[in-house]
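Shown here: the complex without one of its protein chains, the others still in place.
Letters A, B, C and D name the chains as they come in the text, with residue numbers starting at 1 for each one.
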Amino acid sequence: MLLAQNITLHRSGKEIFKDINISLGDGKIIILKGKNGSGKTSLLKTILNILEPSSGLIYWKGKLIYKNINDYYNNLTYIADKTTSLRQLTLYENIKIWRKIFLSNVSYDQIKNILSILKLDNYLNQKINTLSLGETKKFELLRLIIENKKFWVLDEPFTNLDFESIKIIEQTFLDHVNNNGFIIFSSHQKPDIKNVEEIILDKL
Amino acid sequence: MLLAQNITLHRSGKEIFKDINISLGDGKIIILKGKNGSGKTSLLKTILNILEPSSGLIYWKGKLIYKNINDYYNNLTYIADKTTSLRQLTLYENIKIWRKIFLSNVSYDQIKNILSILKLDNYLNQKINTLSLGETKKFELLRLIIENKKFWVLDEPFTNLDFESIKIIEQTFLDHVNNNGFIIFSSHQKPDIKNVEEIILDKL
Amino acid sequence: MRFLINAKRFDAVSDILIKPLIFISIAFLIIGLLFALYLSPEDYQQGSTVRIMYIHVPSAWIALMTFLVMTVYSIIGLAFRMPFGFIINKAVAPIGAIFTLICIVSGSLWGKPMWGTWWVWDARLTSVSILFVFYLIIIFINKSFENNLVREKISAIFILIGSVNLPIIKFSVDWWNTLHQPATISKLSKPSIDPSMITPLIIMTIAFISIAALIAILRVKTEIITRENI
Amino acid sequence: MKFIKKIINFYFREYKVNLSGIFDILTNITFFFISIFIFIFSVGPEKETLSLLGVGILWTLLLLSSTLSLRKFYQDDFENGSLIVLHLNGFSFELISILKTISHFFFVQFPFMMSIPFASVLLDISLEKMYDLFLSFVIGSFILSCLGSISSSMNLLNKRNYLLGSVMVLVFSIPIIIFSVGLINIEDNFNSLINILIGLLLIIFAINPWASGACLKLAIQNN
Partner (left out) sequence: MKFIKKIINFYFREYKVNLSGIFDILTNITFFFISIFIFIFSVGPEKETLSLLGVGILWTLLLLSSTLSLRKFYQDDFENGSLIVLHLNGFSFELISILKTISHFFFVQFPFMMSIPFASVLLDISLEKMYDLFLSFVIGSFILSCLGSISSSMNLLNKRNYLLGSVMVLVFSIPIIIFSVGLINIEDNFNSLINILIGLLLIIFAINPWASGACLKLAIQNN
């Protein structure tokens, strides 16, 4: 579905990465690895058409992404390396906003179910800024479920999470892939998932 | 030097942790472990006299910390779980501010040396907000060196760091401990350091 | 009189008071309105607009009284560390605000025929509008601060500072030259107002006070209950 | 249909972000009225001065409050990454800037507008003048919102653009204010002046999405 050919990126005149090829489709997981500053985040943003590659082309369903941008964006969820929930609002209010913004058809019951798996169900009326770091991160990952899209793009999804939560996220990834979803994510940790393709970025 | 006896903390009426005992002195490292939301950050903040324990006493050099607060704060560095550098300024400007605020006597040459070990020396005139996540975190850890204190309190120092940087930080910890410093930090990862005491917080 | 400073006692006493208060409110309101609208004479100067007085004056008094009550309870809450004071403060503020608003609106309506404008910046009117602002800010404080302890202290301090305004309102008509009527009834000497107007005024005042007290009691009771739950 | 629903939902979010309820709106309005009080305390309560100054006072307050709230325009959403999330969910940058401009108009300027009648009573502004004031205010404040959108999206870029953005707002808002205030005080050519204002509004409203959208895009790329 997603095909990136020989993409190279320059930022402020500096070359960040060069000649990267990516091919992603149903049931596939790609993990991006590399040192700090090797360009993982930049690569993900390039794939998302937020940054423009200085050379190389990216296709979605056979068309160049910027020509097919609506369909592309309709099919992907991006979890950035920072949390985007509104810190002065409660979890419940955030969920309500997300459901509306994403025109989500995931029911509240399902969401509550997942919250209780993530052990967040007790905090529903607490504000985000009183959550612990890991709890905030887990809550952010809830967007994967609420948006309910096919293609997941995640930037360091495991940071700040405890062992159990990492396991849950990995299981979620597997379930998603088994439902023909596909995932690309960056991480410094090695996840416990089989059959993932690794792309290693070298700091130039 | 630091002694915490039976400290218990409540936040917004909820019990976060209970009856924790800590004893820290020259050459010792304590690692705090526990699930997300088990109260690691809160415990560190309690030790720092930022949060008040609902029961229990904390001593520094034999005196209650709040009676000895100047000496206590003169001897510790706290690296929080978020970065505190000023994002709209460059690394160099931040270093300058830090050196002044902390009345540091660490020379610029030493700092440059460490920056090059951390592979940050090329970014000296770049703004913090253009650094990658891991680079920002490494830069924050530079405060350990600039402040040059005996007692280090760190909240999840390894998040977002690549393998090599983690090694460097671990080595820094060891060096510090060998110089009679002492450290308490929280982490979800197991560091590769021998002779660390573990305190495990259970989510109640 | 312990019930005035103790939540449990207050709860108990208020249970006894509610029914009579409802009765008094309804009865006096009906009688008062009858008097005010039909039985009392028209003023030889003001015509029938004088009837606005029966709303205006009682609500003005209640507006002032409520703030006075809050001031007293702020002292009780702060100096004697009795949280019941803060409960009263929170419950009573919106009542004061509403009666202040009634006072201002009825005054403006009265002012148009009497003075030819809705509003002038004389001392009485200005200080009452500042009273209204104080009420609003106290309500905002109560609504927007999360930490209970902080909220209570801040609003109590604010009330204490705001109470400086009360004597200004009361004596503004004497201290400065104003358009507004000086006090008539509160003078120690014989009131300079016709007895046929005084009767409905007093009846309406009693009705207003009992209505205000009723709402206050209900709000305090709910406040007590929610606190116990938290 | 889906598009309309999206826009409605966007405003639900804006409402939640900007105001946590009726009390925030009331606080805004209270602020406005206290400012009027302060003006009156400082220039004195004489009727003639007040009705002379009234229009100027109202416009100044509008200008100050809307300018100073501009910093928040895109800043928060930009910094916490919501802007990207919105963008990836089908809100193009142009659409975002249109919606945000309207939202600024609605949540910041609208409360002021609603309090104009009451303020006019306090400041002894005649009914006719109030009507004119209201009309010019609606148009003028919308222009200010558009200008604000452009300048604060520029502000996201970097320091040099910061100055540029601010200067731009200044340069454009001076004629608007002169027009609007003049409009009310010089009653002869009310209609021609208001037409000029409407023209300005249309131009700037058309430029706004492109300019702001481009700045937003660049800002996100540079971050």
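Basically, a residue touches a chain if its C-beta (ideal position, glycine included) is under 8 Å from a C-beta of that chain, and two chains touch if they have at least 3 such contacts.
Values in this document were obtained by computation on a predicted structure and should not be read as measured data.
In the full complex, the chain left out of view touches A, B, C, D.
The hidden chain makes contact, of the residues A:Q88, A:S107, A:N122 or A:N180, with A:Q88. Of the candidate positions C:M114, C:I130, C:L160 or C:V173, contact with the unshown chain belongs to C:I130.
With the whole complex as reference, residues 20, 23-24, 27-28, 30-31, 34-35, 37-39, 41-44, 49, 52-53, 55-56, 59-61, 63-65, 67-68, 71, 159, 162-163, 166, 169-170, 173-174, 177-178, 181-182, 185 of subunit D touch the missing chain.
For subunit C, the residues touching the absent chain in the complete assembly are 130, 133-134, 137, 140-141, 143-147, 150, 154, 158, 161.
Residues of subunit A in touch with the missing chain: 88, 127, 129-130.
Note that only the chains that are shown with their structure count from here on.
Subunit B has its Cα centroid 29 Å from the Cα centroid of subunit A.
Subunit D has residues 20 in contact with two or more other chains. Among all residues of subunit C, none touch two or more other chains.
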